[in-house]
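Removed from the display is one protein chain of the complex; every other protein chain stays in position.
Which chain is which? They are A and B, in the order written, and residues in each are numbered from 1.
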Amino acid sequence: MSHDHSLNPETMPHNPEKATLEGKNKFLGLWFFLGGETVLFASLFGTYLALKNSTAGGPSSEELFGLELVFIMTMLLLTSSLTSVYAMYHMKNNDFKKMQLWLGITGLLGLAFLSLEIYEFYHYIHDYGFTFRSSAFGSAFYTLVGFHGGHVLFGLCWLTAIMVRNAKRGLNLYNAPKFNTFSLYWHFIDVVWVFIFTVVYLMGKVG
Amino acid sequence: MLGWMGKFRALFLLGSLALVLSGCGKENLTALVPKGYGAESSMDLIILTTVIMLFVFAVVMVIYVITLIRFRKKKGQEDYIPKQVEGNQTLETVWTVIPILLLIIIAVPTVLATFDLADETDAKDSININVTGNQYWWHFDYAGEEIQTSQDLYIPVGEKVYLNMLSSDVIHSLWVPSLSGKMDVNPENENTMYIEAYEEGVYWGKCAEFCGPSHSLMDFKIVVVSPEEYETWIADMQNVDPEQEPQDTVALEGQALFEENNCMACHAIGSSPVATGPNLTNFGDRSRLAGIKELTKDNLVDWLQDPETIKPGNKMTGKYPALSDEDADAIAEYLLQLQPSDITPESAGN
């Protein structure tokens, strides 16, 4: 059990997420992964921009989008990014309870965001008959925003899994990198949303 | 393009003439013997790049061969440890700068030629033909002339002819190697290219973008005739009376069968917007059947009875009831008599 002890030393180092080689690897690996994700979303943005006026007689982005709802969604997600920063701050100070609390708030904000997104899609489909199959614009819109929503959903499942799994055993050098990588991933999703808000919604409403 | 290129080309043409004579490449098909403006522009660049690249290859090979001869491990020197050289700044600079210079020599004419071929300022004053690519045939609509044809495109020699191209299904690419490089025929946006032929004759055209099972059978022809002949041909085509009845009884029966089997739903005779299938106005004048087979009655009967074997995946198969030998024979007789003009691929030197 020597290595178990090494994961729970008497005094936790200041940056527990990067104290082990495994932790460093995870941290770097996630950064690289996000690099790939950037290309993924860039390709989706490119496709969207190429097709955003191909409405095939259906409703256009000006007619569809309502900025109030999207603004609230943006605020929710931005706040959740901030709360995950707090969580990581407490992790670095080895305060497990506060970390869990802030992660919980992060999750709830993410859930609220996702619920509003589902409502938004329902609204377009139900009130405008604007679906994935309506036009190339419809396909591109739902694919881009849906991919982001899928990432949020995956993040929420991930967060729940590591929070429940580690609820009773507290922080150690084995799970600290896991919390840290989640937080990085969550920031990335947030950044992508800022671009979606700008390129899809703002430009769609104004341009 | 450049003066000294002319001499080079003359030399190269002599060389390629030898190639053609020795059976390498068929005239009016091969890109190695250009007979139009586009093909010539390409050929100039092909020659320029080949010469420069062969020079580079020669340099590499000389060093390579000398190295291999001089520096192979020698008997009795098994333990010899060569000097461990790190590199050489001067050499690195030399083989960075010289290739850059060579590439500039290639890049400048490339850019000039690219812009030159894309210059379409005189399109309005030239002959314009709307081309539609279909699986697996070509439709040609002479803008403003009320003439539609398929498979054989008649153009006058020495004039720029603009092709405005769109596909009705998947992506195709129009290529007449001896006259011009290729241009894709897309379903969503019209592409324009022009052809300017230097010599009269019949030129092979091919589809160069993978488009399905019969991609390799989507051949067509460009029939280049003198301006006078072109005028005559236009007039002949405009004077066609689609209702005209043929003289002999078999063909007359064929015409009736043509109507009975509802062939006109897809195939127009005379000027018509119908373009689901090839326009048959001058079918009897065609250089080839379905673009590939010799135009004989036997082949035509085979085609009518079973087009799938000849062109797999074509859109005609199964669109009409099976034809008996006599019926197919009669229709073939009728179609082969659709010869509105004396200007034909044969008269153009096929």
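One rule holds for everything that comes next: a contact is a pair of C-beta atoms (placed from the backbone, for glycine too) under 8 Å apart; a residue touches a chain by one contact, two chains touch by 3 or more.
Here is the rule we go by: contacts and distances are computed from a predicted model.
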*One chain is missing here; what is its name in UniProt, given the choices "Sulfate adenylyltransferase subunit 2", "2-hydroxyglutaryl-CoA dehydratase", "Imidazole glycerol phosphate synthase subunit HisH" or "Cytochrome c oxidase subunit 1"?*
"Cytochrome c oxidase subunit 1"
*Would you list the chains present here that the left-out chain is in contact with?*
A, B
*Which listed residue (B:I63, B:A235 or B:A265) would be found touching the missing chain in the intact complex?*
B:I63
*Tell me which residue among B:K182, B:H267 or B:R286 touches the hidden chain in the full complex.*
B:K182
*Write down which of B:I129, B:I147, B:L217 or B:L300 is the residue touching the left-out chain.*
B:L217
*Considering the whole complex, which of A:L82, A:A136, A:L184 or A:L202 touches the chain not shown?*
A:A136
_Please output the residues of chain B touching the missing chain, sorted low to high._
23-26, 29-32, 38-39, 41-43, 45-46, 49-50, 53-54, 56-57, 60-61, 63-64, 67-68, 71-74, 77, 80-88, 91-92, 95-96, 99-100, 103, 106-107, 110-111, 113-115, 117-118, 169-171, 173, 175, 177-178, 180-184, 186-189, 191, 204, 206-217, 219, 292, 312-313
_On chain A, residues whose C-beta touches the chain left out of the figure_ = 3-4, 7, 21, 24-25, 28-29, 32-33, 35-37, 39-40, 43-44, 46-47, 50-51, 53-56, 132-140, 143, 158, 161-162, 165, 174, 178
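Note that only the chains that are shown with their structure count from here on.
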*Distance from the CA centroid of chain A to that of chain B, rounded to the nearest Å?*
52
